[in-house]
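With one protein chain removed, the remaining protein chains of the complex are shown where they sit.
Chain IDs A and B follow the sequence of writing; residue 1 opens each chain.
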Amino acid sequence: MAKLKLALYWAASCGGCDVAVLDVNEKILDVAELADIVLWPVALDFKYHHIQAMDDGSIDVCLFNGAVRNSEQENIAKLLRQKSKVMVAFGSCACFGGIPALGNFTNRDEIFQRAYIEAPSNDNHSSTFPQTSIEVAEGELELPQFYDTVLALADVVGVEYFMPGCPPPVDLILKVVDALATDSLPPPGSIIASEKTLCDECERKKEEKKITKIYRPHQVIPDPEKCLLEQGIICLGPATRGGCGQRCIQANMPCRGCFGPPEGVYDQGAKMLSALASICDVKDEAEVARIVDEVVDPAGTFYRFGMSSSMLKRKRM
Amino acid sequence: MNKDGFEPKIVGFCCNWCSYRGADMAGTARMKSAPNVRIVRVMCSGRVDPVFVLKAFKEGADGVLILGCHPGDCHYAEGNYKAARRIPLLKKMLGQFGIEDERVRLDWVSASEGDRFTKIVNEITAKVKELGPLSRDERGPNG
Partner (left out) sequence: MKRITIDPITRLEGHGKIELFLDDDGNVANAYLQIPELRGFEKFCEGRPVEELPRITPRICGVCPSAHHMASTKATDAVYHVNPPPAAKKLRELYYCAHMCHSHIAHFYALAAPDFVLGPTADPAERNILGVVARVGLEIGGEVIKHRAYAQEIQAVIGGKATHSVCGLPGGMSRAITEEERAVFEEKAKSMVEFAKFSLKLFDDVVLANKGYVDLITGDIYTMQSYYMGMVDANNKVNFYDGNIRVVDPEGKEVAKFKPADYLDYVAEHTEPWSYLKFPFLKKVGWKGFVEGKESGVYRVAPLARLNVADGMATPIAQEAYERMYQTLGGKPVHATLAMHWARLVELMYAAERLLELSQDKEVADPNVRTIPTATPDEGVGVVEAPRGTLFHHYQTDERGIVKKVNLIVATGNNHAAICMSIKKAAQGLIKAGQVVSEGLLNMVEMAFRAYDPCMACATHTLPGQMPLEVIIRDHQGNVLQTLSRNLS
């Protein structure tokens, strides 16, 4: 079998997905056997014009991580789509927007104002802001345009596969590598994780979910054997796809939903809200108001990783 | 028709056993009310998944009304209590999305309360008219 051409690219990303590929450790040599890497800015020095020079569809698989939040990222996403047979949204940012998509509770003007003017360490009396085009003594310099709204990869190009996770766990990455090596990828549109929720995978004891108070993680020391939701700690397990190995739960911390919504759920945040409200055992109007007050940041908690793929997508300013 | 010409579109989820019958009663008694509420009949206010409300806003609604049986009278015993927990939490969350509190209203209307139904419809229509249309801009002016 001829070597595959593999591209890895990062948009509005932290680099964790690239590290995740390396966390396959010695199995990376199997990847090197299987594929020639034609783009990986973190590791190799291929530039944008190398990709431009390639024939359309000549890249077999492109693993694209990171959300899209500026013009350069959107342009490269489109370029890579053109040059690739298969696009994979790799990691929660590319799949759902991820943490950067929390930026959808604000916009460019507010972000710029905070970063360049308001921040207490700033020394910017001339109110200088970064510009998409600026004349300096020697010539003109350019920067990409910063968008108001963070987008998922599928908002700008067609995507064949989704690998959720922040970052995707090693066993799922190896599953994909194996599928590539044996030419046995699942049908396009597939999400490479479990078809069930995290609760199904979670090893804690689950009894009846009936709570009368919400606790924030630092307010209590949870019982490590018992379901966290049953202890009044908001855990997004019921509205989150499984397949991550329940690693956060094992560290005695609640799920924050990085694997995205489970099968059949359109909006992860709304689903979690509904689930949480269902298990609250309060009837009295004043008690309801009290427990609602204890959920201190519903939008930022239920949509922690999923703003770009949510129904409302962003805050109305 | 108001002076500005803005006529809000409001989706109204009414439960089969109480509020939908109340709406029906208002109709047969020819009670005058604003025409802005489009009614969707559900079996119980507890059936209203928060995602319905989001979808309504996404698809162009300026307001959403959810009407159920009075607490204690739910045909399914507990359904309206679930709505009573979900909708306030949803409204709090919608506030974080810039969707004003008055755009969503949960209330209780019995089958014989045609007048109450009319009053609530008129109130929410007036409130939402005042707030203006809900922005459907999913990208913002920059990009």
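Some points to look at:
Everything that follows uses one rule, which is that a residue touches a chain if its C-beta (ideal position, glycine included) is under 8 Å from a C-beta of that chain, and two chains touch if they have at least 3 such contacts.
These numbers were taken from a predicted model, which means no experiment stands behind them.
Considering the entire complex, the omitted chain makes contact with A. Looking at A:58, A:212 or A:252, the residue that reaches the missing chain in the full complex is A:252. Of the residues in subunit A, those that touch the hidden partner chain are 12-23, 25-26, 28-29, 32, 37, 40-50, 69-70, 72, 98-100, 102-103, 105-106, 110-111, 114-116, 119-124, 128-131, 134, 136-139, 141, 143-144, 146, 166-167, 169, 216-221, 224, 247-248, 250-253, 256, 296-297, 300-301, 304.
Assume only the chains that are shown with their structure count from here on.
If you average the Cα atoms of subunit A and of subunit B, the two centres end up 33 Å apart. Chain contact summary for the complex, subunit B toward subunit A: residues 49-51, 53-55, 57-58, 71, 81-82, 84-86, 88-90, 92-93, 96-99, 134-135, 137-143. Residues 70-71, 74, 105, 107-108, 145-149, 266-267, 269-271, 273-274, 276-278, 280, 282-283, 285, 288-289, 291-292, 295, 297-300, 302, 310-317 of subunit A are the ones that touch subunit B when the two sit in their complex.
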